[in-house]
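Note that one protein chain is taken out, while the other chains of the complex remain in position.
And now, chain A:
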Amino acid sequence: MSDKKKPEGLDRRGFLRAMGAGAAVTAAVPLTATEAQAMKPPGDEGKARYRESEHVKTFYKVNRY
């Protein structure tokens, strides 16, 4: 039992240690690399959609009857 060979590669403790270091690096990156962003990027969503087309003018005309 004592002379059992250890499997090659990362053992359990080594793996967890490596994962912890990786997570720390990942957590640190956004703090330094990204800038604050508005929740809604400015767009043309508030633009006017109505226009007085011929179709609309006809609607006004027939509603005067």
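Definition applied: a contact is a pair of C-beta atoms (placed from the backbone, for glycine too) under 8 Å apart; a residue touches a chain by one contact, two chains touch by 3 or more; residues count from 1.
Note that in this section contacts and distances are computed from a predicted model.
Asker: Using the UniProt record as the reference, specify the protein name of the hidden chain from among "Polar amino acid transport system permease protein", "Cobalt transporter subunit CbtA", "Succinate--CoA ligase [ADP-forming] subunit alpha" or "Formate dehydrogenase FDH3 subunit beta".
Answerer: Answer from the record: the omitted chain is "Formate dehydrogenase FDH3 subunit beta".
Asker: On chain A, where is the contact patch with the chain that was removed from view?
Answerer: 39-40, 43, 45-56, 59-60, 62-65
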